[in-house]
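What you see is the complex with one protein chain gone and the rest in place.
Presenting chain A:
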Amino acid sequence: MQVQPMAAEKLSQAAPQADAAIAIDDVTLRFVTPDGHMMTAIRDFTMTVARGEFACVVGPTGCGKSTTLNLVTGLLRPTTGNVRVMGTPVTDISRDIGFVFQADALFPWRSVIDNVAAGPLYRGTPKAQAYDRARDWIARVGLGRFEKHYPHQLSGGMRKRVALAQTFINQPKILLMDEPFSALDMQTRTAMQDELLDLWSEQKSSVVFVTHDLEEAVALADKVYVLTAGPGTVKSVYRIDLPRPRVMADIRYDPNFVEIAKVIWNDLREEVQLGQSRTLQTGH
């Protein structure tokens, strides 16, 4: 009997290397709710993303997935532990960071080209140059004919393309994505995932991609972090050794992919059940 090479390797967590793109070292984050209670969002959280690596974070609803991203941006500060980006502790929003939101975060009063040019303009790039680059990026995401359109005139998938162009034009070394494609239909989502992998392989950025969709995580990532039900901490880390370039429409029929997804799902399932029963008990 031939033994299939197992493509999902469970990694043991070690203290992060100092020069990693993102190093979250033993972070706990508590905050005070408006009615004066302490809430622990994540506890004892350790995560390393090497330069050029694509990491996905999966976990049950409300386990603090998005919190990890906000720690990297500096919008949230850890209560204990420390967060380093490119070797330096996070103090302010780094210019190296790009963020793609779950919700539509485009500016509805700006046309496509004005939206995409926003980043360079905020950062003081001369107008002509900013618009040249914007035009270039709009063409790269395939929206050349829609430069003058307003967001409300575009479909959900097209708006996501604009959001990608808006983020990538700043050439972020670190790309944070918070369930960016969860509102899209299946076909559009597959297309956007391919688009993202293309852009990522060109730009060589380090990615943290938060999703609740395990298959999406396995299909995209080099490394998958499974979080426990809240307060979130890392339950296990898997390395995904599926060959690249990957084609999203085909990869889900790949037997290796199915095998990996099954292994990780077994791990994740208990947490999802725990999270759901807790939600039913507390009502939030």
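The rule is short, and it goes like this: a residue touches a chain if its C-beta (ideal position, glycine included) is under 8 Å from a C-beta of that chain, and two chains touch if they have at least 3 such contacts; residues count from 1.
In this text, contacts and distances are computed from a predicted model.
Q: When one chain of this assembly is omitted, its UniProt record names it as which of these: "Phosphonate C-P lyase system protein PhnH", "SCP2 domain-containing protein", "Rieske [2Fe-2S] domain-containing protein" or "ABC transporter permease"?
A: Checked against "Phosphonate C-P lyase system protein PhnH", "SCP2 domain-containing protein", "Rieske [2Fe-2S] domain-containing protein" or "ABC transporter permease": the hidden chain maps to "ABC transporter permease".
Q: Can you say which of A:10, A:95 or A:145 touches the chain missing from this structure?
A: Of these options, the touching residue for the absent chain is A:95.
Q: For the chain left out of this view, which of A:170, A:190, A:233 or A:256 touches it?
A: A:170
Q: Could you pull out which residues of chain A are in touch with the chain that's been left out?
A: Chain A touches the missing chain through residues 73, 75, 93, 95, 97-99, 101-111, 118-119, 122-123, 150, 152-153, 166-167, 170.
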